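Beneath this line is the structure, given in structure tokens, with notes to follow.
Only one protein chain is missing; all other protein chains are in place.
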Amino acid sequence: MEVYKADVAIVGAGGAGLRAAIAVAESDPKLKIALISKVYPMRSHTVAAEGGAAAVTRPDDSLDHHFNDTVGGGDWLCEQDVVEYFVAHAHEEMVQMEHWGCPWSRKEDGHANVRPFGGMKIERTWFAADKTGFHMLHTLFQTSIKYPSIKRFDEHFCVDLVVEDGRVQGVVAIEIATGEFRLIQAKAVIVATGGAGRVFRENTNGGIVTGDGMALAYRHGVPLRDMEFMQYHPTCMPRTGLLFTEACRGEGGFLLNKDGYRYLQDYGLGPPEDKPRNKFMELGPRDRLSQAFWHEQQKGRTIEGPFGSVVNLDLRHLGEAYLRERLPQIYELAEEFMGVDPAHTPIPVVPGVHYTMGGILADGKTASGLPGLYSVGECSSVGIHGANRLGSNSLTELIVFGKVAGDEAAKFAKATSISNPGAIEKQADAIQARALGIVNKADGTERIAVLRTEMAKSMESGCGIYRLGTTMQETCNKIDELKQRYKKLKVDDKSKVYNTDWLLAIELGYLLDVAQVIVYSAFNRKESRGSHQRLDGYEQRDDVNYLKHTLAYYNGDGAPRIEYGDVKITKSKPGTRAYGAAGVKADEERKKQGAANG
Amino acid sequence: MADTEKIIEIEVLRYRPEQDKEPVWQSYKVPFTDDMSVLQGVQYIKDYLDETVSFRWSCRMAICGSCGMMIDDKPKLSCKTFLRDYYPGKLRVEALKHLPIERDLIVDATDFITKLESIKPYIIPKEERTLAQGEYLQTPEQRDMYEQFSSCINCMLCYAACPQYGLNPKFTGPGILALMHRYNADSRDGGQAERNELGYADEGYWGCTAVGYCSEVCPKGVDPANAINQNKMNSAINYFTRFVTPGGADK
Partner (left out) sequence: MSNRRPYVRSMDGWWKRDAYFVSYMAREVTSVFVAAYAVVLLFGLVRLGQGEAAFNGWLQYLKTPWMLVFHVIVLAVFCYHTWSWFKIMPKTMPIMFVGGKRVQPGTITGTGLAAAVVACLALLFIVGGVS
């Protein structure tokens, strides 16, 4: 097997992986970086992020505001010290992106512009029209070309981490074009592989978002944290699940039920006003908005049509010119995919799975418990999203913690050396044999698409916007069953060049592991918090028993072992999570209390 | 939209380098609904009819640039081309023209990537600025000068549309020249002189004969033909001034 000797290997070349690679390159140009991605970097799913990236910018905003929005938005399940670091470093990273050429939308005076976003008290979302993720990704990718120490392994599919002497010392990847294996030796490995939205059926995610890195770290004993918290984005295209950015509402869009009524006012988000008001109505947080859709559906107030039950996203009052300038991609999606002209007709939308709040357990410096292993981005859980992520915090997370991961991995790599290369190569051979075993199996009977569809359907029924113990139990059983059937998977394609069938089979293995973690974590959390809402006697938040992180450990063939970890609270005690007028009242009371105490 | 299932015939140009000497057409019958894209049609084939058909795809929403194909001989993103527009006829899908076929609908993108890496596609600052100094100021109008050219998703449809690239793969080609112009036209950038060496070369702007089809097929309105041809004047001026200016213009 071909061996490449790197100092730092990075798996995943989306926003987080690229930012980390640049950070390593800048911290020490002598360090050799291997940047491994199963697609060309600019195909990574960062590309699809639309709305923007949060950073405190305006004089009337403050780090405390951003902190409070994030922690409250996360229903107090955030690591508060990490959030403090995050909000403090957000702005400089935005400026760094600007220096690298990111085409941020501007104000007339030439400064970067900011727009409102859901759950945010003050406008602080930097944006590049409605293609922010696209522009950030391409800017990072193109900037990374400047650094000769970054050696890219494009279209290389990572099949395993190599753990030797109790620490990570490399990865094994398949070169997709040839089907040949490569061992990439490294003193530190950063996993930046993105989320796992593809375990669900109707989702906003690209086909590549299959939880690869999560599954790999998990199989090596690193726990996955808070995986029950899956974000449903309230405004997606029916059936395909494609995303209509929150910026639609930030710019002033309304959500209407079948009576043309702004129903969010019935769910503690009102009163409605004509202009968007931060943390009111359509600018409430995503979990609340998706839950409101569910209630409307129960009440029979959604619109029934060829796409099932939908509500309307009404942008008509914004006018064509403004929509074309601020939301060009949304305009195009509605027109081309749905035949709807949003300047004249409301867009039918439904909630869809969008984001994996949980991930690989990492400390505030992105390090996992396994020495040499770091994780960053959606695959990681550094702890800033808690039980519900605020829109526009994730793009910022990529670059703030991408830099941290790069710096930390560089430091670690410089202080260590590869131990026992012989044993590492032997392990790599074993990994190769296992991966080939999947394609060479003679007696397979199960089809990939069938298992994948059954998994996604079951996850949707068990881990939807609202959850029940009984259906979650069914989903647990179903996923357990699918994992057994996976062992009998049949791969028709036996070739080596671009054998995508083989890769889909390996991805399905990753998906099933992650799906199992999600549903077992959900089943065991007997309360309602953020995006995890139950209807079977656990409708309330339970801070006594569940102000805790879920930690799921790999347990071989069996169900994951679920444990709980403490939540780091520095300055925000869990309080009432309220929006709209009720939120204003809660804020005032908190202030009064603070004054009385202080 | 009606939800009754119809059947459409999709012909795929197959090429499996380990068994086919040259590409061959293979036909599949695919049930579809009116909201299904050509990509979903091809996915159906892979999921339920023939697992060995290979193609690239990811975002499904015309932004990742993976799923470009020739659809009835026109370069298109298969995720935003719809089966209903071909029914009741059949449709043919083929790997993007002018690029070598690796397998089935997958082309070899190495040349594109190598060229992308060669043109210094990053800001070479006109004046250095520290993070503490904040962002460079850029008015919306200055941004408009390059924004369109920064919207390229690297889908390579323009390469499949460019006969000059097909005839001479040394030509830098539409997408990459547009990217070069994107940085040259950015008010923050001062790297024009370095990049012009490539732009003014035979394989640069002058390899283009203004066919214009690249701009026609671009799914993102980048207009690479414009990015290229507006530079020919500068290039020509540069060519002649180097005879009269001591030391040459930009070289």
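Order as written gives the chain letters A and B; numbering starts at 1 within each chain.
Please note the rule applied: contacts are C-beta pairs under 8 Å (C-beta built on N, C-alpha and C of every residue); 3 or more make two chains touch, one makes a residue touch a chain.
Computed from a prediction, not measured in an experiment: that's the story for all the values here.
> Can you say which of B:I8, B:I123 or B:A225 touches the chain missing from this structure?
B:A225
> Among B:I7, B:L49 or B:L167, choose the residue that contacts the chain missing from this document, as touch is defined above.
B:L167
> In the complete assembly, which of B:I124, B:L137 or B:V211 touches the absent chain?
From the options B:I124, B:L137 or B:V211, the contact with the absent chain belongs to B:V211.
> For chain A, which residues lie in contact with the unshown chain of the complex?
177-180, 495-497
> Write the list of chain B residues that the hidden chain touches.
15, 17-18, 22-23, 73-74, 97-98, 100-102, 108, 141, 144-145, 148, 163, 166-167, 209-213, 215-216, 223, 225-226, 228-230, 232-233
Just so we're on the same page, only the chains that are shown with their structure count from here on.
> I'd like the Å distance between the centres of chain A and chain B, where a centre is the mean of that chain's Cα atoms.
28
> Tell me, which parts of chain B touch chain A in their complex?
Those in contact with chain A are residues 1-3, 16-19, 35, 46-48, 50-52, 54-66, 80, 102-104, 106, 109, 113, 116-117, 120-123, 125, 129, 131, 134-140, 142-143, 146-147, 150-151, 153-154, 179, 183, 186, 188-189.
> Once bound in the complex, which stretches of chain A touch chain B?
Going through chain A, the ones touching chain B are 39-40, 42-45, 47-48, 92, 94-96, 98-101, 103-112, 131, 134-135, 138, 142-143, 145-146, 154, 177, 206-208, 239-240, 242-243, 306-307, 329, 332-333, 336-338, 447-449, 491-493, 495-501.
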